[in-house]
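Written below as structure tokens is the structure these notes are about.
All protein chains of the complex are present and in place, except for one that has been dropped.
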Amino acid sequence: MSSPVTATHPHASAGVGGARILIEEVTKRYPGQKKPAVDGVTLEIPAGKIVMFVGPSGCGKTTTLKMINRLIEPTEGRIVLGEDDVTDIDGDELRRRIGYVIQAGGLFPHMTVAANIALVPKMLGWDKQRIAARVDELLTLVSLDPEVYRDRYPKQLSGGQQQRVGVARALAADPPVLLMDEPFGAVDPITRQRLQDELLNIQSEVQKTIIIVTHDFDEAVKLGDWIVVFAEGAEIVQYDTPERILAHPANDFVEGFIGSGAGLKQLSLTRVQDIDLLDAVVARPGEQTSTVLRRVEEAGHHHVVVLDERQCPIQWLSRPQLSRLGSIDTSVDPNLPIVTCRSTLNDALDNMLVFGTGAALVTDAHEKFVGVLDIETVMKVMTAARKKMAGTKPADAPLGLNTGAMATVPPAQEATR
Amino acid sequence: MWDFITDRFGQIAFSSWQHFSLVAQCVVLATVLSVALAVLVYRSRTLSAVANGVSAIGLTVPSFALIGILIVPFGFGVTPAVIVVTFFAALPILRNAVVGLSGVDPALVESARGIGMSRARTLLRVELPMAWPVILAGVRVSAQMVMGIAAVTAFALGPGLGGFIFSGLARLGGANSLESVVTGVVAVIVLALVLDLLLVVLGRLTISRGIRV
Partner (left out) sequence: MSAPVIPEITADPAAATGTGLRGRTPVFGHMKPWQALIIQPIAILVILAVFTVWLLNADLTPTEATTLSPGALWGYTVEHITLTLVAALVVLVVAVPLGILLTRGPFRRLTGPVLAVVNIGQAAPAVGLIVLLAFWLGFSPRAATVALILYALLPVLRNTMVGLDAVDPRLVEAGRGMGMSAVSVLLKVELPLAIPVMLAGIRTALVLLVGTAALAAFVNGGGLGLLITTGINLYLPRVLIAGSLLTALLALLFDWLGALVEHLARPKGL
């Protein structure tokens, strides 16, 4: 079954913007069906963390998600948000306190972007100026220029932009909890990667409790602090960190779900910013190549990274290239292999393969150059991580178990962790 | 009421038959004409627009008004009745035929030409069968519509169940006037439902299972 029964209670407001959620023995029975769709699930969602619900289609993960904000009313069970029992309060009022994002954003096509975002604040009675300021603030947060996008209609936006507005709308009233149902399913892989990175950026600023349903395990590994693996009937098979699930899948079902390539998947667990990058020799446009060449030789390097006034990389020149030029100009090389520091090693390796180089330039969130990443470094990190994983003990994990009919698990299985 | 029907059963049956055959024949004629016209027109955007426009205007103009206008050149009698009913029947069918034919996926037409089918063959074996469900839907609409219009034409022109309605109206207060009107109305409703049913069956038989909704 799932992780140990010992539950920890992360403090709900220790510097995080999210609230803890507890769903207790929640069951959903549909009339006319023999087995319940969700059978006695007890789940604790720690405050300020991203928890991913993964599982095959029809396993009940979306149903469980929708019971948290009671879009689907549980047949039995209790739901606790923060310190309040919200099982019986007015559903509409509860949902105004929780952000909800569905696939493709669910934007209302007959309202402008600003009107869409302003919906919940308006319902809560904020005044006009506060709403307008909040709309602009949120658009900036999701990397959309307010001046340009405020008065656009959803049909004028691309899929990725619509999804961003959807997230902005969900965050409008600053809810402590955000529920997302396959939010990045409807966009192309490149946009999806960018949206995932941006969500992580946003989360680092707001630290809300986010629950995301996805059928893509790679996405779960990339985004989640914790992952719940569901089987049919919303049976919790494993509830643990991505690292441990990858390293120690609870049973064949989870292994099958992870699929092959678990080793490569572990590359998704480490971010570029977490590892030591290589230094590089830098130069500015206008410098004489002879001076630069000397610096490069003294450092024992083979390349120099040219930065503009904003510290952003514009060229990456080798020694032979340097010796052919007289001075360094201001031209920008469009084909620089650049990787952001929030990218996972998986993305970084992918980029290196695409550009055909054995290394990549790493920039921070403001596109400033921070260092160089090469394949050897990635390999070293991988090996070290695997060695570390082999020796870890199961730490405290949040509570997650089934108390329904399926809870009759032989005691022996519980001790396998 | 019941006596009225049994006494005049022969008359009612005859009128119903007249009414039905008028509508049926006019609808068939209208279908042939409309589909032919649509085939000529659907590949040109301007001509299609004109056809749609004529159809829209024709359907906007009240039937009674149009009957009035057509009486002047054509007079009274069976021929004008046929002309009026066919004209009205043609309008929805024409619009649906144009929409249906233009709506056939161009990729399909291209595949057909690509494997060597001539224009005529493509039309006959690909485009018309694909457009047929939409055309048939138009025929159903048209049939229902002209069932009622045929009743009005009786006022000026002659055949059909409209006669019961108008004679009942004329004899207002007299014997059996109400029964006469009721008979006319109910008979038309019954015929309309019967014709619709027949068309549904026709659809079942003629629409390939592959494209049946």
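Order as written gives the chain letters A and B; numbering starts at 1 within each chain.
Here is the rule we use: a contact is a pair of C-beta atoms (placed from the backbone, for glycine too) under 8 Å apart; a residue touches a chain by one contact, two chains touch by 3 or more.
Since we're looking at a predicted model, the values are computed, not measured.
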**Item:** Option from B:22, B:145 or B:199 whose C-beta touches the chain left out
**Value:** B:145
**Request:** Taking the full complex into account, find the residue in B:5, B:39 or B:66 that is in contact with the omitted chain.
**Result:** B:66
**Message:** Considering the complete complex, identify which of A:120, A:138, A:187 or A:370 is in touch with the unshown chain.
**Reply:** A:120
**Touch residues of subunit A, complete complex, unshown partner** = 69, 71, 92-98, 100, 102-104, 106-112, 119-120, 123, 153-155, 169-170, 179
**Asked** So that we can see where the missing chain sits, which residues of subunit B does it touch?
**Response** 45-46, 49-50, 52-54, 56-57, 59-69, 71-72, 92, 95-96, 99, 103, 134, 137-138, 140-141, 144-149, 151-152, 155-156, 162, 165, 168-169, 172, 177-178, 181-182, 184-185, 188-189, 192-193, 196
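Here is the rule we use: only the chains that are shown with their structure count from here on.
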**Request:** Could you put a whole-Å number on the gap between the CA centroids of subunit A and subunit B?
**Result:** 61
